[in-house]
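Below is a structure I'd like to ask you about.
Heads up, one of the protein chains got dropped from this complex, but the rest are sitting where they should.
Then we have chain A:
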Amino acid sequence: MTSNLTQKPKVQGKIIVITSGKGGVGKTTSAAAISAGLAQRGHKTVVIDFDVGLRNLDMIMGCERRVVFDFINVIQGDARLKQALIKDKRLENLFILPTSQTRDKDALTKEGVEKVLNELRDEFEYIVCDSPAGIERGAQMAMYFADEAVVVTNPEVSSVRDSDRVLGLLSSKTARAERPGAEPIKAQVLLTRYDVQRIARGEMMTVDDVLEILAVPLLGIVPESPAVLRASNEGVPVTMDEPSAASAAYMDAVARLTGEEVEMRLASDKRPGLFQRLFGRTG
């Protein structure tokens, strides 16, 4: 490895897909939190909504009133990429590429997606793709060009099973899988909605249970946290909202994504939460 520490080389952007198979496990929440977290750490980041027809990332990011053109308009040549990118009002380094509400997933052509991603690669350090649920076209297009994958999993049977299917697709139906000699996609599990109390009572699988089954590295553990709903109400990625167990967990995961070694820990909302409720909150 020839690394030069004094100089930041202009590298091509890294594409990270946030995927799961199962619906409602926290992909969009995670895509918003991770992309904002990367931008908060100074990385120029764009987050793309691949859930064509069911636009929601814009609401979670709080830019729903500013959508003019979308990903599909760009793919179909009706708008330029720079016209469709929405610049976050809070973070200098953060951009959102919303999806279409009127088209369906067939509008995602492999060539079109590749063209947009290549253009983004020249501009951004990180390109975060929020996958739709399922394993159909939308999900396949979201993962196809990825360099890394974050497999969002809840500690329950159907989610773990679907994650296993998705891991299979990541290692067979993607550009990196098809290109001879290419490094495979680096896939990591992000355990979300982790409910310590229910796990303690033996009602939910533990981290170890899940990792033993899926056999891929762990990116982080995001506890079940009321901060997630509150942040989504306000259209603020959870990492940009006031500190919570969820934001701490996502910031740790982001640090790991950028190559830092951070010890696995599980923050709790209880004490800081109460403290902030009584004294800390403004606005």
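We adopt the following convention: contacts are C-beta pairs under 8 Å (C-beta built on N, C-alpha and C of every residue); 3 or more make two chains touch, one makes a residue touch a chain; residues count from 1.
Methods note: contacts and distances are computed from a predicted model.
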| item | value |
| --- | --- |
| Choices "ABC transporter ATP-binding protein", "Cell division topological specificity factor", "Xanthine dehydrogenase" or "FtsX-like permease family protein" - which one is the UniProt name of the chain not shown | "Cell division topological specificity factor" |
| Touching the absent chain when the full complex is considered, from A:35, A:232 or A:247 | A:232 |
| Contact with the hidden chain (one of A:12, A:83 or A:172) | A:83 |
| Contact set of chain A toward the excluded chain (per top definition) | 59, 64-70, 73, 78-80, 82-83, 100-102, 229-230, 232-235, 277-278, 281 |
